[in-house]
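Note that one protein chain of the assembly has been removed; the remaining protein chains are unaltered in position.
Each chain gets a letter, A and B, in the order it is written, and its residues are counted from 1.
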Amino acid sequence: MTQHYDSATPKFPHMLHGGDYNPEQWLKYPEILEKDVELLKKANINCVSLGIFSWANLEPSKDHFTFEWLDKIIDRLYENGIYTVLATPSGSRPQWLAEEYPEVLRVSEGGQRFLYGNRHNHCLTSPAYRERVRIIDTKLAERYANHPAVILWHISNEFSGDCHCELCQQAFREWVKDKYKTLDDLNHAWWSHFWSHTYTSWDQVHSPGYMGETSVHGLDLEWKRFVNHQTIDFMKEEIKAVKSVNPDIPATANLMGIYFEGLDYFEMAKELDVVSWDSYPEWHKPNENEIIARNDSLAHDMMRSTKKKPFLLMECTPSTTNWRSISKLKKPGMHCLAAINAIAHGADSIQYFQLRQSRGSAEKFHSAVISHTGTENTRVFREVTEVGELLPKLESEVYSTLTPAKVALVVDVQNKWAIDKSLGPRNQYIDYYGLIQKCYNYFWKNGICVDIVNCDSELDGYSLVIAPMLYMFRGNISDKLRSFVADGGTLVTTVFSGVVDDTDLCFLGEATKEKLSDVLGMWVEEMDSLYDEDENATDFNGKEYKLYELCELLHPTTCEVLSTYKKDFYKGLPTITRNKFEKGTAYHLAATGEGELYDDLFKMIADEAGVRAPLSSVPKGVSLTVRGDLYFLQNFDEEERTVSLDNKFSDLLSGESVEGDVVIPALSARVLKPCEKQ
Amino acid sequence: MTQHYDSATPKFPHMLHGGDYNPEQWLKYPEILEKDVELLKKANINCVSLGIFSWANLEPSKDHFTFEWLDKIIDRLYENGIYTVLATPSGSRPQWLAEEYPEVLRVSEGGQRFLYGNRHNHCLTSPAYRERVRIIDTKLAERYANHPAVILWHISNEFSGDCHCELCQQAFREWVKDKYKTLDDLNHAWWSHFWSHTYTSWDQVHSPGYMGETSVHGLDLEWKRFVNHQTIDFMKEEIKAVKSVNPDIPATANLMGIYFEGLDYFEMAKELDVVSWDSYPEWHKPNENEIIARNDSLAHDMMRSTKKKPFLLMECTPSTTNWRSISKLKKPGMHCLAAINAIAHGADSIQYFQLRQSRGSAEKFHSAVISHTGTENTRVFREVTEVGELLPKLESEVYSTLTPAKVALVVDVQNKWAIDKSLGPRNQYIDYYGLIQKCYNYFWKNGICVDIVNCDSELDGYSLVIAPMLYMFRGNISDKLRSFVADGGTLVTTVFSGVVDDTDLCFLGEATKEKLSDVLGMWVEEMDSLYDEDENATDFNGKEYKLYELCELLHPTTCEVLSTYKKDFYKGLPTITRNKFEKGTAYHLAATGEGELYDDLFKMIADEAGVRAPLSSVPKGVSLTVRGDLYFLQNFDEEERTVSLDNKFSDLLSGESVEGDVVIPALSARVLKPCEKQ
Partner (left out) sequence: MTQHYDSATPKFPHMLHGGDYNPEQWLKYPEILEKDVELLKKANINCVSLGIFSWANLEPSKDHFTFEWLDKIIDRLYENGIYTVLATPSGSRPQWLAEEYPEVLRVSEGGQRFLYGNRHNHCLTSPAYRERVRIIDTKLAERYANHPAVILWHISNEFSGDCHCELCQQAFREWVKDKYKTLDDLNHAWWSHFWSHTYTSWDQVHSPGYMGETSVHGLDLEWKRFVNHQTIDFMKEEIKAVKSVNPDIPATANLMGIYFEGLDYFEMAKELDVVSWDSYPEWHKPNENEIIARNDSLAHDMMRSTKKKPFLLMECTPSTTNWRSISKLKKPGMHCLAAINAIAHGADSIQYFQLRQSRGSAEKFHSAVISHTGTENTRVFREVTEVGELLPKLESEVYSTLTPAKVALVVDVQNKWAIDKSLGPRNQYIDYYGLIQKCYNYFWKNGICVDIVNCDSELDGYSLVIAPMLYMFRGNISDKLRSFVADGGTLVTTVFSGVVDDTDLCFLGEATKEKLSDVLGMWVEEMDSLYDEDENATDFNGKEYKLYELCELLHPTTCEVLSTYKKDFYKGLPTITRNKFEKGTAYHLAATGEGELYDDLFKMIADEAGVRAPLSSVPKGVSLTVRGDLYFLQNFDEEERTVSLDNKFSDLLSGESVEGDVVIPALSARVLKPCEKQ
């Protein structure tokens, strides 16, 4: 059942234990740089990420390059067995560059050019910026692409944001023209006649914003798609530059998980050899640790799914972040548990931001492997060291492998873009990710592997596809879903699904194929939105569940009604329906409900679809994840928990053999291997 | 007692049942346009509002006009008995116009010119915009003013907003100069010496705003007045253009009720043949339906009062709006009940936004008579149809009639402008409209007709004038109020009254005629402001009432003290006073109280003033309204209510005869006609 992949870093095919290292901050402190090597070795660090913010030190003035300090760092680390993930420095440009080429700075939505400062403020389009990036990237490649220490390119840093300058407007116009070809098609797709907003010239196309157009939803969507396209195009140019010397060094970019909405990572991942991401869950919010673990696991699953390959955990914090409202310490054990959770969900590395704590400015209070004390005498250093000891044990079992998923969860960021701009039915808030998390919960807790897919994904091989709030049926998703059910699959849709097409035009008609009415056996007439202080309810399998937010009033055609509303004028109308369609089954949930409804419903649906949990039950606070042969039993609670095992296992970390009731201490994990499998 | 008026639409002198119709969105779908005619007839629609957002389709490029499609629509509808309310398209201009004449776009308070987008962003002053509007309006008039289907001009759409461009600044300066004549008078009226803000040149006059002046309150007020003047002036030019061909077609503009503060609708109404407005109450907020009904009724009363004539309900939603934080469905019955309430308060039409639901962009989720399904098989379609059946029955009884009011409630938007900028006594919030609603409640509930007046209105014919929080005694209002009381009227004033003159200068002195101290028999020394968590209380007629927000410390001169404060250092000082002045009586309420205080007090005062309720009592949730001979008993609760009738009535809707206890089902109305009157 386990699938094997090539290593993400063939020159050093091992679980990476590393992190961002910023020696350019410490060039005046050679004794510190020397001490770092010693400490990093002690902490079992085997690689560092270099160069992310080094541009000003690599090219202190235009065309004047100073690589010598970096040569020394890479060599000295390599002599000590520490490899290098080498970054292109485009994530933060030097002051001189902005001074010489003001066009590299972004223009705000309001139309004002930013001054130099902070990060993520380069124009995605600027030819000058692209050229200066190409030059420095090529120089880096020429100098290091064949260095034995360099195992991976780290392209830029956390791509994000947009720019509204005239260069971007012009590029946007070209992109729109290329897509729509005629103004007539544009006006229809954007439904722009509605307030006399008819476009009569391509020059009238302009990015949306509070100083101008915010009412044309097709424009909103296409601007997001353009920004996505432009960002990926920028990234592709960087990849091309660094691979020009040695195409064998793979390239990654550090993404930002599932909740970052600025880019379509499924598109971006296509251009990367391996996906990596930066994970900063807000651990230890009172009574929320299990939820936080689930939500972070969902992000891991999404990152893995973008390429359906193991991923790298490019950044996580050894203890605390400094940019949240509250900088909470990771409690003892939490760091190791979070690392195990990442591995369990498909990570092949644990890397940190940051290896040595910055001394001043914006990140000085973000924790690091080596703190301001500069020693190994800290709790954090010790916990990092323990993770470094653990990784080789996991490597031997799961490195470069994955367990294929039978369940697919549709999370489509372009849908989120459209929902956010839908204007109605709930402008105050539609909890898109909240619904996704509720749908994910049962599977996550019980060790059932879930792939995240989007509207562009193929659905072959899945038994169950869950499509929460798929408001926009873009591309050929409705055809794919129809075929999936026709061929015997089980589909679950929810409230606010199949309302609009790619450009946010509503589907017309009652029960139509475009809206999957045939597959679902029903059509929706109205949708009510509930005030926060309101609720409805439904009974299902003898239990009552609360309903909130959105309630559809639907007409069954061929579907079976499993439960109904208990209140309001639509009392008695269906809340859950099931429809047999050709060889498969389609469920629809007409309202948003409380979490337990999804847990109970998905247990039933998964069982029906033949997707079974490895253990019969898992207690509160505990999550089971399966990767390859390994069962990762993780306790995110601050009390110990007991899990009942059906079979005999060996504990990978302690080596002991376990069966029956097994205790998982607070904030820790057990990694178990079934004995009969050996 | 009933007064009769000429019809607002003499070419079609009937209750209108219609709404905004946007065929320009559907020109590519002739089958839909054809189907619409059939469906609208089925729904008993007798008129449509056309052209509101059609400019881009009527004049797709400068001076190139394309009226043919509109000809067809108007003709086809007319053939089917559906009349046209024809709009001028100035509410939303085409892109080409903004491109060719950038000056037509507004400049923000911060001084930045907006880009093209959204609506309501045309400069009120721009000669170019006025000229292009004049041209298209004249073209429309030339083509349609004599068309048999066209019964009414709908001028622009929901006038609102301001512009801070140089053209507006220059017009503002001229307007200010024309009003004040000398800088010396300006400086005195605006009290501008206070922080050395003395104006020494007319060129220094500039609109207030966060980048400049916010401390000169006279300037704040005059800017609002200028915007009001400029908007009305713009509207007058439009009316002149459309009437140039056929002066017999009346003109309306769709106003926005009582809570819209941007314009002085009493001024605007003078220029219109009939007032119409767009009513969007937020029905079904939990436990607030009765309050919402009251507040919407107050708006109906104000709209009627601006011309003291029946008005048109130009827009309401068949079910849900899409621009609120929550898009709540109208429950069954609510639509009909709300329509009856509008008629009861003086409406001669029920018109919708919108007849066919938009397919894309900003209003696609606003409900419509014909939804995205495109059929008659919807609850909303059926409820609209029922209203269409009901209207002729009401028409025969009350069309073009009103019942004159004996009670006048002063609601002066210029006062609201001044209170909002007063700086002290409660910058966090002074609930001007809340106080007005409390004063209105007793009359609304009990079927006593109330006119809304402002400081410019005449007070002849009223028995009772209520002037809540009349902070600014502008114009000759204090003289009018004095004469009103002297001649035998009953006046009620409240806390924070008679403090400043037209330009926000405080009246000086203790007990002065300017402040009506003679009429009220007292003068105010201090005013305390209470924190939200604080309260005082007063006893009145054996009952204790809570007091909040503002408490005056006043000195009685000739007045009688009806009740006093129960707490704080001003315990024992008067809270309610009554003063006999010549033939009349003047009450003053020195503090803001809870709602019941006003209900009980106004029952007593109204009785004393000889203004009696038609029924002895009306239960919770129910409101009685009288128009002409009809008693409209309306139940806004979700439970049925029973009303005890003193006489025998016939039920206009069912035809049956009723007396004694009559049941009003949840969310419905009974329209009763006294038998003895027949």
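One rule holds for everything that comes next: a residue touches a chain if its C-beta (ideal position, glycine included) is under 8 Å from a C-beta of that chain, and two chains touch if they have at least 3 such contacts.
All values derive from a computational prediction rather than experimental measurement.
The chain omitted from view is touched by exactly one of B:Ser215, B:Ser396 or B:Ser616, namely B:Ser215. Among A:Phe53, A:Phe159, A:Phe226 or A:Trp417, the one in contact with the hidden chain is A:Phe53. Interface residues of chain A facing the missing partner chain: 22, 24-25, 27-28, 53-57, 60-61, 89, 92-96, 99, 108, 112, 114-119, 285-286, 319-329, 331-332, 357-366, 371-375, 377-380. Taking the whole complex into account, chain B touches the unshown chain at residues 110-111, 188, 190-201, 203-204, 206, 208-209, 211-218, 422-428, 500, 503-510, 523, 525-531, 533-534, 568-569.
In this section, only the chains that are shown with their structure count from here on.
With centres taken as mean Cα positions, chain B sits 50 Å from chain A.
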